[in-house]
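A short write-up of the structure that comes next.
Moving on, here comes chain A:
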Amino acid sequence: MIAIENLSKAFGDFLALDRIGLTVATGELFFLLGPSGCGKTTLLRHIAGFYQPDEGQILFDGKDVTRLAPHLRNTGMVFQNYALWPHLTVEKNVAFGLEERRLPRSEIDRRVAEVLTVVRLKELAGRKIHEISGGQQQRVALARALVVRPACLLMDEPLSNLDSKLRLEMREEIRRICREFQLTSIYVTHDQQEALSIGDRIAVLNAGKVLQVGAPGEIYRHPRNRFVAEFIGEGNFLTGQVAVRNGLLEIDLGRRSLVVAASQHPGADAGSMVSLCLRPEAIRIAEIQPPGQFWRGRLVQTTYLGQIAQHLFRCDEDLLKVTEFNPRSARFRPGEEYFLGIEAEDVTIWASKDA
Partner candidate 1 sequence: MDSGVISRFPELFGGAGDLLIPRSLGGEQYWDARGRWVGTCLAEFGICYNTGVLARLGVLRPPTQWVDLTSDRLFNAIALADPTKSGSVAKAFELMIQQQMNQRLDELTVSEGQQLPEQREKQAVAEGWERGLRLLIRLAANSRYFSNGAERVPMDVAYGEAAAGMCIDFYGRFESEAVAESDGRTRLKYTSVLGGTSVGADSIALLRGAPHPQIAKAFIDFVLKLEGQKLWDFRTETPGGPERYAPRRLPIRKEFYREPLHAYMADPEADPYHDAQEFEYHEAWTAPLFSAIRFLVRVMCIDSRGELVSARKAIGSAPADSPAWQKLLDVSRVRYEIAVQQIRDTLRSADRLKEVQLAEELTTYFRNQYREAERMARGEK
Partner candidate 2 sequence: MKLIPGSKASNEAPSRRWGILQRVVRSLRRGFGVSRITLVLYLSVLAFFGIFFVLPIALAVRGAFLDQTGALTFDYIREVFRNPIYLEGFTNALKLAAGSTLLAFLIAGPLAWISERYEFPAKRTLSAFLLLPMMLPPFVGAIGFLQIFGQEGAVNALLRTIGWLGQNQVIDWVGDWREWGIIALNALHLYPILYLNLVAALANVDPALLEAAENLGCTGMRRTWRIVVPLVMPGIFAGGSIVLVWAFTELGVPLMFDYSRVTSVQIFSGLSDIDSNPFTYALVAVTLFSVALIYIAFRALVGKPPPVMPGRGGHAGQLFVLSGLRGLLCSSFFLAICFVALLPQFGVLLVSFSRDWYRTVFPQSFTFQHYVLALGNHLTVPSIQNSLVYASLSTIVDVVLGVTIAYLVTRTKIVGRSLLDTLAMLPLAVPGLILAFGYLAMTRRSSLLSFLDPAQNPLVLLVLAYAVRRIPYVVRSAAAGFEQASVTLEEAAQSVGASPFRALKRVTLPLIMASLFSGSILAFAFAMLEVSDSLILAQKQADYPIAKAIYQLSNILGEGRYLAAALGVWAMVFLGLTIAAASRAIGAKLGALFRS
């Protein structure tokens, strides 16, 4: 288990990490997600030992490693640019860490062969780095980090240099390998798809702070603030005032309102201002009045994307984004008015100050 406690780091006047606290469970594939400059790589490099924090601690299985040199931490790191050694072959790159551990030659050979099989590079063992493709290089980098059986596998945007198809493929590969080896892994990315698709848990960072930690579904469905909501997926953000009626919350949005269960939103007091977030795909368009809650909206514009279509509706003074799956062409016509159905459980509400 990796525990990060109250970690802070400043570069000059720039506060890169601001009292970060996190725990990563053993065997977990943990994601650090955030926009560039949010501090996620900085945090990863602290865990690897390349940076020393100004304050706070890093514990590996309860042992304080905060001041421990990188090579004594038994981590394996996959670098964004792979950082493969150009003067060594694939095999030598992978064997490097084992050689540093002074393992017997036979053991080294066995384990290198094993891991190269896992990453499906066995045939390329003798090649120099510049003789293999980007995807293959990525797998060498992964193999090199895996082969030392690290206490923690650290990956810094490992797929960002690959084209989109390869990225999908490698994403699954990484999940498979992490499962197979029962690895505790920390994966840095700015790509929410990667995080949502294979992460066990995700920490969303911004401006050196951890905004939210949770399983993918939780983060997506219940973002703690507008930043998280916006960073992971899209949202329609509206503000309104709370009124309590019959154990239900009615949020007054001017000429419209929305009723949600109070139990889901314990922070919202009567009379307070709140922000609410509606995911575009949670809104259903209907030509006839649907059951449950609905608003009326006039279609302003449609963008057709093949598997989905993105519509923009005007409801009173607000513009709402609505996603339609499996769209049929010209089913909804701009300028016409439609019903927009909303389920209360799809709505996220924050007190205005948190948004």
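Rule of thumb we're sticking to: a contact is a pair of C-beta atoms (placed from the backbone, for glycine too) under 8 Å apart; a residue touches a chain by one contact, two chains touch by 3 or more; residues count from 1.
In picking the candidates, the idea was that all candidates are chains of the complex that A comes from, given by their letters.
Not measured: the values here are computed from a predicted model.
Colleague: All of these sit in the same complex as chain A, but only one touches it there. Which of 1 or 2 is it?
Modeller: Candidate touching chain A in this assembly: 2.
Colleague: Show which residues of chain A lie in contact with candidate 2 when the two form their complex.
Modeller: 10, 12, 48-50, 52, 54-55, 69-71, 74-77, 79, 81, 83-87, 96-97, 100-101, 141, 144-145, 147-148, 150, 154
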